[in-house]
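Here's the structure, in structure tokens; my notes come after.
Every protein chain of the complex appears in place save one, which is left out.
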Amino acid sequence: MNNNELTLLAKKSRVQLLELAFKSDGPSHLGGGLSMVEIFTVLYGNILNYDIKNPEWEKRDRFILSKGHGVLPFFIALHNAGFISQEVLYTYKKNESDLISHPVMNLELGMESSNGSLGHGLSMAVGISLALKKRNNFESRVFVVMGDGECNEGSVWEAGMSAAHFKLDNLIAIVDYNKLQSDGNSEAVMDIGLLEKKWESFGWDVISLDGHDIVALNDALSHRANNMKPKVIVAHTTKGKGVSFMENNNTWHHNRLTQTTFDQAIAELNL
Amino acid sequence: MTNKEKYDQVFIESFSITADQLNENLVYQSVQQWDSIGHMGMVAALEEAFDIMMETDDIIDFGSYNKGVELLAKYNVVI
Partner (left out) sequence: MKITGKENKQWSRLGSRATYGQAILMLAEKLDNLMVLSADLGNSSGLDRFKATYPDKFLNIGIAEQNMIGVAAGLAKEGSVVFASSFAPFITMRAAEQVRMNMGYMDLNIKTVAIGSGVSMSFLGNSHFGLEDAAMMRSIPNMTVVSPADCAEIVKTVFAAAEYPHPMYIRLTGAVGFPVVYEDDYDFQIGKAVEIKNGTDVSIVATGSMVYESLEAAKNLEEVGISVSVLNMHTIKPLDTDALDKLIKKGKTIFTIEEHSITGGLGSAVAEYVSSIPNSPVVNRIGLPDEFVITAEYRYILEKYGLVGIQIANTIKEKIKI
């Protein structure tokens, strides 16, 4: 897909995301889902190598949603990529469904791991990256999406330290830096300080960009440095991006859409 | 008591405010006691006062003193 197509897909994805959340008739992590739409659009629209007919294809890229509650754009991306049918998509948050508020490992549906508790995904990604190198699989890459709040967890930094130690240049982390977390403004809750500098000091290559800029994301994710360093993309985003009354409004961290708010949101997106 | 008097009293008691604050500026989180807990308490008091059970979506949409009047009409309560 070229950048124009990706931009259109991102727009469509936002609408699909809101429809899915609304139809689920309960609260969803809307804010932190909307902030990652471009990231997922670019990953699944252009970057990741996968085969929906062969989900265990050895040469596939691996993707882990460590920020587990970001399932909305993930499920939409998996649907648009062909892993999840429309029918299965709409089992989201139905009793005993495979699609719940966090990913549950299911390769058929395109989910590499179970997540939900924050701070676990990067460690698993380190393990996978190591395994791939051991097997001389130099094509596959491992991508992990984390949240900035998630970077409060010490386990993230243990993983980060080890990734640099093991020289895992097949590992790419993306931080959805939307500057909000459950209890509010991240700087006010637990100030992470200079996020880019922290990753740099841990031995990572750091790219800082606008997380809603498709061109920038595409460039950063396509490029392979092969320089024996893991890479992190610090994506500056807006929680609730795309819907004016949700942007930077933390009441939409985990909330339900009513007919009123759904109609308002869709009206804005369809302009 | 008229419906309006009952309605107003719930707001005054739930949020420890005065009658002159009962206007279009009275919205969720505009006064200290109208936080998420205060909201649930106010809704419960209204339900008891008017003998109704509000639907979840209406409880969520109930973002202001004025909006509440609009929503209660759905339950045949005319303020």
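Labels A and B are assigned to the chains in the order they are written; within every chain, residues are numbered from 1.
We take it that a residue touches a chain if its C-beta (ideal position, glycine included) is under 8 Å from a C-beta of that chain, and two chains touch if they have at least 3 such contacts.
Keep in mind it's a predicted model, so treat the numbers as computed, not measured.
Enquirer: Among A:M1, A:I100 or A:L130, choose the residue that contacts the chain missing from this document, as touch is defined above.
Expert: If we include the chain that is not displayed, A:I100 is the one touching it.
Enquirer: If the hidden chain were put back, which of A:G45, A:G119, A:G160 or A:G242 would touch it?
Expert: A:G119
Enquirer: Tell me which stretches of chain A touch the chain missing from the display.
Expert: With respect to the unshown chain, the touching residues of chain A are 26, 68, 93, 95-97, 100-102, 104, 114-119, 149-150, 152-154, 181-184, 186, 189-190.
Enquirer: On chain B, where is the contact patch with the chain that was removed from view?
Expert: Its contact residues with the unshown chain are 32, 35-38, 40-41, 44.
Simple rule for what comes next: only the chains that are shown with their structure count from here on.
Enquirer: What is the distance, in whole Å, between the centres of chain A and chain B, each centre taken as the mean of its C-alpha atoms?
Expert: Whole-Å distance between the two chain centres: 39.
Enquirer: Name, in rising order, each residue of chain B that touches chain A in their complex.
Expert: It is residues 56-57, 60-61 of chain B that touch chain A.
Enquirer: Help me check something: in the complex, which residues belonging to chain A touch chain B?
Expert: So the residues of chain A in touch with chain B come to 255-256, 258-261.
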